[in-house]
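Sending over a structure as structure tokens; questions will come in a sec.
Note that one protein chain of the assembly has been removed; the remaining protein chains are unaltered in position.
Going by the order they are written in, the chains are A, B and C; count residues from 1 in each one.
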Amino acid sequence: MKTVKSSFKFRGGVHPDYNKELARGKAIEKMPVPAELVVSMSQHLGAPAKCMVKPGDFVARGQVIGEKNGFISVCVRAPADGKVKAIEKRLGPAGGMADAVILDTTAKPDGEAATAAPILPPLDWRAASREELLKRVEDAGICGMGGAGFPTAVKLNPPPGKRCEYLILNGAECEPYLCADHQVMVERADRIRLGVDIMRKVLGQPAVRIAVEANKPDAVAALEKAFADIEGNVEIVVLPVMYPQGSEKHQIFATVGRVVPEPPALPIDVGCVVENVGTVAAIADAVELGEPLLSRVTTVSGDAVVEPKNILAPCGTKYADLVAFCGGEKVPPAKVISGGTMMGFAVSTLEIATTRTTSGLLLLSSKRVFQYASGACINCGRCLRACPMRLNPAFISKVVDANDVKAAEDAHVMDCIECGACSFGCPAYRTITQSCRRAKASIRARIAAEKAKAAAAAGK
Amino acid sequence: MSYYLVILVGAVLVNNFVLSRFLGCCPFLGVSKKTETALGMSGAVVFVMTVAAAVTWCLDHWLLQPNGLGYIHTLAFILVIAALVQFIDIAMKRFAPPLHAALGIFLPLITTNCAVLGAAEINCKQGTGFFESVFFSFAAAIGFGFALVIFSGIREKLAYADPPRCFRGIALALVTGGLLSLAFMGFSGLVKLPY
Amino acid sequence: MTIAVLIIAGIGLVAAAALAVADRYLAVKEDPRIGLVTAALPGANCGGCGFPGCDGYARALVAGTAPNGACAAGGEACAAAVAKILGVAAVATERRVALVKCCGTRSEAIRVGDYNGICDCGVAAMTAGGDKGCTYGCLGYGACANVCPKGAISIHDGLAKVDKRLCIGCGKCVAVCPKKLIELVPASATIHVLCNNPDKGPAVRKVCGVGCMGCHLCEKNSGGKDANHFTFNGFLAKVNYENPPDDEQIVAKCPAKCMSVDPHFESGH
Partner (left out) sequence: MKPKETAEHYILSSSPHTHSNASVRRIMLDVIVALLPTTAAGVYFFGMPAVWTIATCVATCIVTEALCRLAMKRESTIGDLSAVVTGLLLALNLPAGIPLWMAVAGSVFAIGICKQVFGGLGMNPFNPALAARAFMLISFTGPMTTWLKPFWWRTPEAMTTATPLASMKTLFAAETTASASPHGLCSAATGGLPAIWDMAVGNIPGCIGEVSAIAIAIGAAYLLWRKVITWHIPAAFLMTVFVYSLVAGGAPAMAQVLTGGVMIGACFMATDYVTSPITARGKLVFGFGCGLICMLIRQFGGYPEGCSFAILIMNSVCPLINRWTQPKPFGARK
């Protein structure tokens, strides 16, 4: 085990104001279960889980309330005891509507007393088979906690013919304001160590790279201590501070120097599996303690919050409850963001609840908020130099504004990772990233329509 | 050799057919919306102008001038060029379908193009030799294509511009063409053409 | 003089003969429709369509790579003739027009945020589900108006309105609307329910002053369930356009005021 500096630097990237000092070093605080939980059936990438309860049902903590529904899907378990008040479509953080189970946690199941027993039987990871471990990860409802929410069991089970050579732990946390992963690395380094041991077993003993940005020396120290006695090819790679260092593709390049080809290629195509540090800790809990993924650490920060905190809260906690736990609003926020300021989603109400992928909740006052404008592009090239995917965002945004999605597709807009580096530096305050989103959505819709058409034609 | 270089530079840069002599403005404005079509059109013009120069030179020197009919050459040239282009169109479709696919669709546009006739006229007026005439026409066509492709690049960019309503479309193209012509005036005097 | 005339005539004759021979012996078989379409076009070779000459445009039309109606010189008559040759003008049995199933104008439906971004419904809907309180309602950012080839849709008071006379029922707006609230309905139908929110009454009332609450009064007033003039999806009434109601009295009696008689906006073109 050794600690090395990253020897590969990707082109592009920006340096936003990180504002991490607001929540940095704040110990993780466990939040009491709020009176009402809104548990979405769509907390991961892929098909939403199938709801297994009906209004009026009592559910116990850890009980499966949403069943895995397809290959790319995971189950949803009740984060707390309670009574199902309703099942309705609720707005998610990303703006989509999904079925959600509304739990009244003040009502307790009749007769039965809540048990403190583990929900799943603890497993001895050394004795357990690979299949057992994979099954456990799946049963525990674990999905990537970095943001995308890709089902972890799928990722840990590479398709035949593809071997994982490198397991890369993503502890870059390059998003401004967020300190959740940072704090998890500092406080739960031993859990991460255990998770790595388990994952290495599942993946066939790959080499391990733990990527941490240079602005988290205490996390590096904690990890060094936890991993001191690990055997094999394991390195902690200290990355230069740069946004978007946490992007999967760029992290793979920064740690092992490999370049993931254009979509639909995945990291496994270059022999890499990237997993967020929080997810790794969750795997350790699921295997050793039998504790499914029911809660996660979320950074609540921003200049409109009284006391920024890193909170361990049940998945399904409403934003309003999180804010209340942080002492409420200091000033009326002008913008509320689910996630970080570079890639997070602006939300319209605090009634929205957290999911497994909610890494942060930011309340920003009007001082911290800027407005997009529809100024003309002056061709300055800042976006081009900032784009970590080396696209031409200026061109893409221009053609998308003119409704020429075909030209955007020819300019590789589908490679865009929507990191926001282009809009961040745009002196004309253009909505470049949003233009890319618009083009991508439109292209995806077209491809889906073509597929449906082809399927219909084949059906005839 | 350097003489031909002078002809080339003169016809492409200094006395550019479109930007300096203002010949062939119709396709210059009409076929410059996309760079791909501009390239195709340029290819067609180079082909036709070179062939037309050869044919008209022969016509002028062997038929018209011996009979003292120099004064009707404009009439004769139009007739011959129009027929020639039509013939090339048909023949190309038959014998070189790929070439026709690339250039053929532009041929009708050149049938009565003033640039083609203009080149023949200039050759006729200057009384240059056969190879000189053909090369001059070739160079002039290259110049035409050069201007057309540059212009198409600008127009592709302008397609995303947001000009005032009254300047949209061809009005803005004309302003741009004027400015391009202004820029090309910088080349004036670069070579002293024999004509 | 005579020689001049003779020579010009001679050149003409030779050229004509050459062309005639070439046309006869060098002809290439191709899609006959190209010739027909070329003939239907004005033949001005103006290049205004963006294609090199009428022939180029005709080829693109036959190949299906160019939209019909790009020829400004030929106008509508030309487009119609071309459509006839290509057989694309599907004969509609019943003319259908687009209907925007929302009447939540800015003064009736609440907005829950200040949207700041591209003026397009698709991306606005991707941003926190849109700024309208009713997540089913028309956002009014004009995605439909942008795709409408006839300019039949315009945005008024935060709501898309269709000019019935201009609408050709192409369905592009239906496809592009992220809220899926545009529907093609028979042009003859006059009574419509202008709401797309299937939620319960109180939930609808919280976000919109004119949302359907599913009270079934329209059904009752039009002869009850058996008359089958309305269908219901959750708490949302929908006109059964197979069997539309004709009593315009029921519109005024709708307590939610989400019904309308011929809501198609006439822009006065």
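Things worth noting here:
We adopt the following convention: a contact is a pair of C-beta atoms (placed from the backbone, for glycine too) under 8 Å apart; a residue touches a chain by one contact, two chains touch by 3 or more.
Just so we're clear, the structure is a prediction, and the values are computed from it rather than from any experiment.
Contacts of the undrawn chain with the visible chains, over the full complex, involve A, B, C. Touching the chain that is not shown, out of A:260, A:297 or A:439: A:260 (per the contact rule at the top). If you put the hidden chain back, the residue from A:249, A:296 or A:309 that touches it is A:249. Only one of C:110, C:168 or C:217 touches the absent chain when the whole complex is considered: C:110. Interface residues of subunit B facing the missing partner chain: 35, 149-151, 153-154, 156-158, 161-164, 167, 172, 175-176, 179-180, 182-191. Panel shows subunit C; residues 107-118, 123, 126-128, 131, 133, 205-209 of it touch the chain omitted from the view.
Contact between subunit A and the unshown chain involves residues 10-12, 14, 16-17, 176, 249-250, 253, 259-262, 265, 332-337, 339, 341-350, 362, 364, 368-372, 375-382, 384, 388-392, 394-395, 411-412, 415, 418, 420-421, 423-429, 431, 433-434, 437.
Here is the rule we go by: only the chains that are shown with their structure count from here on.
The leading chain pair by number of C-beta pairs in contact is B-C. Here the spacing of subunit A and subunit B, counted between their Cα centres, is 60 Å. Centre-to-centre separation between subunit A and subunit C, using Cα means, comes to 40 Å. Subunit B makes touch with subunit A in their complex at residues 159-160, 162. Subunit A makes touch with subunit B in their complex at residues 376, 398-399, 401-402, 404. Across the complex, subunit C meets subunit A through its residues 112-113, 116-118, 120, 122-123, 125-131, 135, 146, 175.
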